[in-house]
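One protein chain is absent from this view; the other protein chains keep their places.
For clarity, chains are labelled A, B and C in written order, and residue numbers in each chain start from 1.
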Amino acid sequence: MHGIGKRRWVIAEGYLPPPDARLSRQLSSHETACMLNAGDAPAQVTITIFFADREPAGPYRVTIGPRRTLHLRFNDLADPEPVPTDTDYASLIESDVPIVVQHTRLDSRRAELALMTTTAYACD
Amino acid sequence: MHGIGKRRWVIAEGYLPPPDARLSRQLSSHETACMLNAGDAPAQVTITIFFADREPAGPYRVTIGPRRTLHLRFNDLADPEPVPTDTDYASLIESDVPIVVQHTRLDSRRAELALMTTTAYACD
Amino acid sequence: MHGIGKRRWVIAEGYLPPPDARLSRQLSSHETACMLNAGDAPAQVTITIFFADREPAGPYRVTIGPRRTLHLRFNDLADPEPVPTDTDYASLIESDVPIVVQHTRLDSRRAELALMTTTAYACD
Partner (left out) sequence: MHGIGKRRWVIAEGYLPPPDARLSRQLSSHETACMLNAGDAPAQVTITIFFADREPAGPYRVTIGPRRTLHLRFNDLADPEPVPTDTDYASLIESDVPIVVQHTRLDSRRAELALMTTTAYACD
């Protein structure tokens, strides 16, 4: 199957609540870029993180295998630098083959969960 | 009326929390593909589920009658195999006539509800 | 100013939780179609409600003045018939001039609020 989607995506919202060591990985606060590579070739993905008051960070590089989804937590990005917590950011996701990107945040700063999601903005 | 929408849609986010037998069907955690077939012909819909580390599952097949909506819970898919819980997935939804797809998750892992929704990604 | 947006929109998700008379209008569960008519002519809007197992309801008719927004609660639709609670539905929103539509649900079935929103699907 040929790939489905676009090669450039933007998630303009980004915010990682401060971590809480008492919570499991499933229930701790996180922001995720859910990416689908429906095609038959691997997707080489590059992520750039933009901030309010400094130059962008990155590029961060990940590979998504053919016919695979990757739900990438921004909290897990480490190279070239971690994404700071309690800081506004935005992200640009570029792939060498078409992919689809959806953004999700699970927030557990309070006792209960809060969730939000949106299809990211696809660039022509 | 002619159909409205597109023939291919992607929901890149997918995650079914583990089931909780104490909750009613309305309030138990679920992910839903809300589909509208506004046209005058039935829509033959095929769903493929993609994972992080194995080949895709499916095709799952459903029919949406003319001028009908189907709010399909991924939890209810059974043939050819159930969608595993506590596992990242993504879905490709293909129809022989134009439809519109919106994605919703209700999460009741904690005492309170969390909700999220987005219009799915429509492919040309 | 000329109008902004499209003339046909779809919200494929629709569900009104059963009403709870103890809650204020602001905090009771509701689904809303937030519509903006940024143009200089009134928008004549027609809404059709689709169901899983019966023919569509409507048309419901509302007018949005020039340079005005209308946040229409589906709970408030009454003519030709109320939208049933605890029932899956979807909606088609048609206007004679371009508008923009965003869908929101506030859910207060439990003690805490849950919120979700998405830009509706714009038809060409």
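Rule of thumb we're sticking to: a contact is a pair of C-beta atoms (placed from the backbone, for glycine too) under 8 Å apart; a residue touches a chain by one contact, two chains touch by 3 or more.
Computed from a predicted model, the values in this text were never measured in an experiment.
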Thinking of the whole complex, not just what is shown, which of C:12, C:36 or C:49 touches the missing chain?
-> C:36
Absent-chain interface as seen on chain C, which is shown = 4-5, 26-27, 32, 34-36, 38, 67-71, 100-102, 104, 111-119, 122
Since one chain has been left out of the picture, which residues of chain A touch it in the full complex?
-> 8, 10-15, 50-53, 55-56, 86, 88-90, 92, 103, 105, 107, 109-112, 114-121, 123
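We adopt the following convention: only the chains that are shown with their structure count from here on.
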Do chain A and chain B face each other with the same patch, meaning over half of the contact numbers show up on both, or with different patches?
-> different
Using the touch rule from the top of the page, what residues of chain C touch 2 or more other chains?
-> 112, 116, 118
